[in-house]
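One structure, pasted below without further comment.
What you see is the complex with one protein chain gone and the rest in place.
For chain A:
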């Protein structure tokens, strides 16, 4: 059983801390998503896993062996970057074959593995060309094929689809886990998009400013984030937050007072922060269902993407986003009625830790 264990890994560059005390264990045959916004430390963490950088403190342990100082050449690692990185002077065939050639494998084996990988990634017709003669998607497929043939224990994919157009991205996202699952490697996939993490499944580690805020099965992290930071990272558009006061079974949300219901029921008196996803901020009472809370906000901006509208509204010094189906175009600076469903609230302590999460209806059903 191959495992990669990061033990209290910290990386400091100059005065900046890029990675802050990360401990996690990745297991063989699993797909692990590193989710976080730009500069949250996804790439830094991958470079530490690969051995391209050495941690300032802490250990990287592979199969029980400490590999912290081991150069990358001696590790069983493959990596694919966001930019399409191939050797421009070599043909596609030579590009894919390069890790095998360096390892001095027999010619027949190289030929067979390269053909197999090229076929899986559907670039078998491009083998004689050079990478720069290919389209972006084909270039990235070449890079992926090179990572695949190596048969490494650890496969690191650093936002591999970010520079591809929408259709190619969907296509490759579907293929990738399947292609690498055969090798039984530990797969690590970095992305900035929560939706991508959910589509890929597996495990997710959410990163915030170099620290892993939570690591666990993707759906679990999504449904029951440990804290406010994780919830904020794992939501796109960002989660809506507001500070509330609970006192004697009643809740003060800004200037409005309502009975504590849903996730808010049964809380001790005190201050909390509630969070709810944009698709749970409604513009009509029907959508919010019975027991909804009605508030009046001011419209700031409206974005319309085809059949959905993002209405940004201000309420009690908080900027919220409501995602609603259909086209809504309320006037800017006009008051708007907002409806909240207390069953959908994530409730956090003021220090950020989770108190209550909404019951998942999927589970119940």
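In the analysis below, a contact is a pair of C-beta atoms (placed from the backbone, for glycine too) under 8 Å apart; a residue touches a chain by one contact, two chains touch by 3 or more; residues count from 1.
The criterion applied here is as follows: contacts and distances are computed from a predicted model.
Among the names given as "Glycerol-3-phosphate ABC transporter, permease protein UgpE", "3-oxoacyl-[acyl-carrier-protein] reductase", "Sarcosine oxidase subunit delta" or "NADH-quinone oxidoreductase subunit M", UniProt records the absent chain under the name "Glycerol-3-phosphate ABC transporter, permease protein UgpE". Here the missing chain is touched by one residue of A:88, A:184, A:217 or A:285, and it is A:88. Checked against the full complex, the one of A:150, A:228 or A:277 touching the unshown chain is A:150. Residues of chain A that touch the chain left out of view are 50, 52, 71-73, 77-79, 81, 83, 85, 87-90, 98-99, 102-103, 143, 146, 150.
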